[in-house]
Structure formats: structure tokens, C-alpha cells
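Please find one structure pasted underneath; my questions will follow.
One protein chain is absent from this view; the other protein chains keep their places.
So, chain A:
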Amino acid sequence: MIRIVDYGSGNLRSVQKAVQSLGVDAAISNRPEEFSPEDRLILPGQGAFGDCARGLAASGLREVVLEHIAADRPLLGVCVGLQLLFDWGREDGDHPGLGVLRGEVVRFEGPTFEGPDREKIPLMGWCPLLAPEGKSLDDTPALRGLGPNPHVYFVHSYHAAGADPDVIAAEAEHGGRFVAAVHRGALTATQFHPEKSQAVGLQILRNFAEQ
């Protein structure tokens, strides 16, 4: 059973329906007692980092998520659900994250984001997943079998920086390479939206459900 962590962060229906389209049970839960160690969790997230971090704490589900990760049980973070895993979010002030991964979440910046021919923020659209140096996408169970040049859908203005290279599973390019996915043990997270990435995204969700 896949259980989607509902801590008040926007619409979770798209994630649920994408998983269900694979023939996999998926429930949306907002009470700690509904969660079981057997579940595979999806931690979504939309909007501002600070709002999501506060919402997760207020819902009482922060501990559920932390325990699940500490026990190395399967969890997939999506978008701000990836960002929350890190130490700090720097969106509208400094907000503590879950501290599961080292690093901080910062806004896109650099020379390519300035001037009339600048790259745009938010990053909104499809980018190919790139293997980090010395790695292959296939090293990460959730990213196996995506075919050549797999494009996925991104929509965000902030990204993880200073991450341990060992946990970076995929990168993408927007004014330089940034973290598109992380992986450590049973923990996987994507900055992009697999539930909006058509066939490639569904393959990632299928991999997660079966890993």
C-alpha cells in the first residue's frame, strides 16, 4: 500500500490517481495512527518551504516521516517533499527542514538568470534527467528503465545545494546543473513531478511501488 502524507499541502489527488493508474493501492492519510510500517510513503509538497515545514510539524506527521526514514523504509519525496529532507530552506527567511540530508534549499541564481536573455524563474517545463558524474541513472532503483534522454516536468524556483554527492541520483540543467533526484537506501526523492511526467513519470512511480 502506498500512503500519501497529507499535511495540508495542496492537491494530492494527481499523485494518488497516477499511482492508482498503475493498479497499485494508494491512500491519502492525515492522521498518524493511519500509518503502518508496511506502507510505502509519498511525501508531496507544494508552495513555500516554510509553510510546508510548519504544516508537516503541525499535522503531527513529521515524526511519522522521520521514523519511517530512520528505519530505512521506502519513502518517495516529490518537489518540496524533496526539499524538506534537507537541513535548511532559504525561501522567505531561514526555515529548518527535516535534516535527513545535508544541504540547504536556495533560489536559482547566477549570471544566466540576469539580463534580457536570461533563463527564467520559476523553472517551468521539461528537462532531461542527467546522470551525475561517475554514476548511471540505473544505480537508483526508482530511475531504472526510463529509456534514452528521459524528460520530466519541473516547476520550482528553489533547489537543493551543498548535497552530499553520494546521495545525488540525477541532475538537470538550468543555469548549471542542479539536484533533480536524491537516493539513499530506501529513501528516494525527486525535485520534478513524476505524477505529471507522462510515461517516464509513471515508470518512476511503478519502480517505487515495486522496489
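Basically, a residue touches a chain if its C-beta (ideal position, glycine included) is under 8 Å from a C-beta of that chain, and two chains touch if they have at least 3 such contacts; residues count from 1.
Keep this in mind: contacts and distances are computed from a predicted model.
S.K.: Looking at UniProt, which of "Molybdenum transport system permease", "ABC transporter ATP-binding protein", "NADH-quinone oxidoreductase subunit M" or "Imidazole glycerol phosphate synthase subunit HisF" names the chain that isn't shown?
M.R.: So the chain that does not appear here would be "Imidazole glycerol phosphate synthase subunit HisF", according to UniProt.
S.K.: Considering the whole complex, which of A:Val106, A:Ala131 or A:Val155 touches the chain not shown?
M.R.: A:Val155
S.K.: Identify the residue among A:Gly55, A:Gly77 or A:Gly201 that touches the chain left out of the display.
M.R.: Of all options in A:Gly55, A:Gly77 or A:Gly201, contact with the hidden chain holds for A:Gly201.
S.K.: For the chain not shown, which residue from A:Lys17, A:Arg31 or A:Arg102 touches it across the whole complex?
M.R.: Spelled out, the listed residue whose C-beta touches the missing chain is A:Lys17.
S.K.: For a quick check of understanding: of A:Arg40, A:His159 or A:His174, which residue touches the chain that isn't displayed?
M.R.: Hidden-chain contact among the options goes to A:His174.
S.K.: If you put the missing chain back, which residues of chain A would it touch?
M.R.: Per the touch rule, chain A residues meeting the hidden chain are 10-11, 13-14, 17-18, 21, 46-48, 113, 116-127, 151, 153-157, 173-175, 193, 195-199, 201-202.
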